[in-house]
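Input: a single structure, listed below in structure tokens.
With one protein chain withheld, the remaining protein chains of the complex are depicted in position.
For reference, chains read A, B, C, D and E in written order, and residue numbers begin at 1 within each chain.
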Amino acid sequence: MIGLILLVKRELGLALRGGTDAVMAVVFFVLAAVLFPFGVGADPAMLPRIGGGIIWVVALLAAMLSLERMFSSDHEDGSLDLLYLSPVGLGTLALAKALAHWLTTGVLLLIAAPILALLYNLPASAFGALIVSMLLGTPILSLVGGIGAALTLGARRGGVLLALLILPLYIPVLIFGAGAIDGAVAGRPIGPQLMVLSGFLLAALALAPWATAAALRQAIE
Amino acid sequence: MIGLILLVKRELGLALRGGTDAVMAVVFFVLAAVLFPFGVGADPAMLPRIGGGIIWVVALLAAMLSLERMFSSDHEDGSLDLLYLSPVGLGTLALAKALAHWLTTGVLLLIAAPILALLYNLPASAFGALIVSMLLGTPILSLVGGIGAALTLGARRGGVLLALLILPLYIPVLIFGAGAIDGAVAGRPIGPQLMVLSGFLLAALALAPWATAAALRQAIE
Amino acid sequence: MQGLITHKLSCIRGERAVFTGLDLEIKPGRALLLSGANGSGKSSLMRVLAGLLPSAAGHIEWEGADISADPDAHRARVAYIGHADPLKPAMTATENLRFWAQLYGLDPAIEPALYQFSIEHLADVPARYFSAGQKRRLNLARLAAGQNSTAGPALWLLDEPATGLDPGAVSMLANTILAHLSNDGIAIISTHGGRLDELIADRADHFTLQTSGSGVAG
Amino acid sequence: MQGLITHKLSCIRGERAVFTGLDLEIKPGRALLLSGANGSGKSSLMRVLAGLLPSAAGHIEWEGADISADPDAHRARVAYIGHADPLKPAMTATENLRFWAQLYGLDPAIEPALYQFSIEHLADVPARYFSAGQKRRLNLARLAAGQNSTAGPALWLLDEPATGLDPGAVSMLANTILAHLSNDGIAIISTHGGRLDELIADRADHFTLQTSGSGVAG
Amino acid sequence: MFHRFANPARFSRIAARVLPWSAAATIALFVIGIYFALFASPADFQQGETVRIMYVHVPSAWISMACYTFIAVMSAVALIWKHPLADIAARSAAPLGAGFTLIVLITGSLWGKPTWGTWWVWDARLTSVLVLFFLYLGHIALTNAFDNPQRGARAAAVLALVGFVNIPIIKFSVNWWNTLHQPASVTRLDAPAIDPAILTPLLLMALAFTFYFLTMLLVRMRADLNATRARALRLSAAE
Partner (left out) sequence: MEDITNYLDMGGHAAFVWPALGVATLVIVVMTITSLRALRASKIALSAAEAQAPLRRSRTTPVGTDG
């Protein structure tokens, strides 16, 4: 537990000092979401229809982008060796990294999302669904993403591999997250979607740190 | 000239061997473009309307992602020092890097784009506009991107900064690229858009290597 | 008081045998100076002993017990210095060192450790600005931070620790190692010769790894 | 035959003066062994001399002419070895070396250069698999590749070149340097003492950088 | 090295003497300008009272473009002649430019809702102003992204020169593409196509904004010079 706090504090400290690229994710999120109307044309009738989906897709991509550096800087400078040798287990490390990743990207995405929703003219009724679905969904992105980041450590085409591994796993989150917003826009009940997302979140919390730790063990050699 | 060929050959060799993440861009391009229908809902009437824009936006993001490593690996391992000391000037280096970036991302995007166009049900009449606009636009992305990559070398939040600097400069390319496709879909003449893109390309060819070289000179210290 | 013993240890990297059938024995309070040509497998051996790299054959005993029986206990007794310096450029010397000390549950008396390697004036400077030797000193200060605590690591695995150090810093390192040995600690130190070897010669044995595989005790 | 002269050279890094008012003079055919505590500014001086880092004051003369008059010519005569090894892990030893040789327009006789540092057996191995010393040897082989050509670099700036080398490799490096000096070349070599210094002592002068700034000739 | 800072010292002295006067002029112009803009001018017959937004919107737009041009010129000076004052001028001006661009964007949006019926459209004028805002932010971020201030200044200078292509695009976008936005009616080659009752407050406000910009620029440059000098002194004392 002390180890967990220590590790999370270190990651947050590094993020604050610009030592990691976590904040990058939000900037990417906002800029990419701002770009779409340029490309798609800002038809005021269409934007709200595609807004929820675009916000979720861009959130997915933003989370994925910030994954690659999750372990690689520790891998390159030998920190990972020392973390492995420390009394704090790799499972705790995996959890701490996912938590820190969520705090530095997920939470910021959550804060930025309503602003983008305004930009896309989403109806007020959809805001709640947007926030709650992102609150449930973004931790899954961090947890599952950790597995991918650990698996591709030191791999030759790390970036490509990571995208290939992770995006398919993200699709269910996308479907139910965007589904909840669309439902809210259309006035349908969104309970089922949120229940499914909660289930995913619990499963990820239970399994992902374990899988990440196993993957990390393979990366140390 | 010999230096240019040598540098481009080296970059391509590294890309082939997985030493750089250039191929990542296409994978990201395809995966991201595939994700959108999941998020937005695969309404067959709407997809063609937003397809051209989405393809261009995703191409922009893909190009941007692969920029960050353009100079940073050479910066970190000391290669940039040696490149600067070599008889090949920094201007040639900038041009070679942009060329190699285009060959490893732009060209692949160009090849993948028609497939995505099929996915989005773009009408056959728009294919020509898609290809030509990307042929003119993607080199601009590589050339202008090189400036950003060089400017943010060794900066504190390199990734965020790069996105912040480059995406605004990419917006004009996006507007005219997507505009050409939309025009083609709507049956309007697309000559003006393509002319503007050509103008941008010529300007970028003339100015970008020079600006990149100036930025690189600042990064060596 | 059996110390560390390896039995017929082998290591394979990239499908090539780096060393095979290696038998070593180091008693508490002694250092082993490991030499050998470039690529002879010193670093690989260190990593195997630390439990970072799996051995291909053979086994390692600590105080008579196979270390694979309780890997957690083994990791707790290892202090490892590799070729790279695990420092975050954005963090200051104090922050870097304190993180590792706290993570290992050691006495977080950071300042004395910095003093021990004469980098106390850099305490609040981000590691980004350090010269090569200053980085190495900060990395080595981890050893000093561990030493103050009651049950610090007993097995020090130092892979060319004197790289980039000036003569003064080499003496500081030698003193740190000698203090460790006086506490019945064990140190395995890879080296290409130099002042460090001379300074700790009294308490050190020598072993040379042959590139072909097996070693020669010297 | 004036060689390299510096006049009141100063260097500022991170808004702090690293050294000020430095006067050096090295004649063709001589080496300068640059020593100094960690952080005294050896690497910074090397980079200033190479033209990689701007000097804050003073100037540098080569054969009587200020080097800032023709920076291109100066860069062409410099061979620089820094703390890092500029190798691409994905490329083989031959590919890495050939790229640098061709880029500098040198005789691309790669094999002899690999021989000179005894890494010919690694010619087709990607640099990823190299041990620390093997990487360094490959980096140094650039010097050997340049030497074969008629107008190779005349000014060698070697920043702790012997780091991680075994004694055999140090002799190879010393021979390479001595051959360069025999051709009326100049070498400036930063060092913390060691075998390399002894091997080239006959043709070398000494200079010690003080941490405060100005240096002391030794 | 020494002559470089002799110049800034003289600048500092002159700036200290000019500042009170320019501050007074700014305040006076604002008082007169606001009086004309809010009370002494009629509502536009087309736009009604919303025309009063114009009296801040348009001057801010002009200043935001002029400021970027100023930064670009200073950057060129800094890169070519390495004049240290140019660096300082550029990095002092950037936050002001960003502020004025923000005013343009927000007042424009608030004007757009009643006149166009929407807060925002993605047309060339609005887009290029948004790009200008991002360029300002990028310039500020890049200036501060390096531990070595010199390196930040040089990188930002390169960016400023590259981004300058955006300025003509803003200026002429309304002529090149048909958009919702007004074309130039004051700054035209022939006579201004605008009612004097509106032109007077507009020009007065533009003058006030200009003086405000110059005053703040001087203040910020002095602050930057002082800080630079203080840091240099402290570092040399720490030797």
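The rule is short, and it goes like this: a contact is a pair of C-beta atoms (placed from the backbone, for glycine too) under 8 Å apart; a residue touches a chain by one contact, two chains touch by 3 or more.
Just so it is clear, the structure is predicted and the values come from calculations on it, not from any experiment.
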item	value
Residue, one of E:25, E:121 or E:219, that touches the chain absent here	E:219
Missing-partner contacts on chain E, residue numbers	1-2, 4-9, 43, 48-50, 52-53, 56-57, 60, 95-96, 99-100, 102-103, 106-107, 110-111, 113-114, 212, 216, 219-220, 222-227, 229-237, 239
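Quick note on the criterion: only the chains that are shown with their structure count from here on.
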item	value
Reference chain A; chain at largest CA-centroid distance	D
Chain of greatest Cα-centre distance to chain B	C
Length of the line joining the C-alpha centres of chain A and chain C, rounded to whole Å	38
Whole-Å gap between the CA centroids of chain B and chain E	31
In chain D, residues with contacts to at least two other chains	14, 83, 90
Shared-contact residues (touching 2 or more other chains) in chain A	17-18, 38, 41, 156
Sites on chain D touched by chain B in the complex	47, 50-54, 72, 75-76, 78, 80, 82-91, 95, 99-100, 102-105, 126
Residue numbers on chain D that touch chain E, as the complex places them	14-17, 56-57, 212-213
Residue ranges of chain B in contact with chain D within the complex	3, 6-7, 10, 13-14, 17-19, 73-74, 76-79, 81-88, 220-221
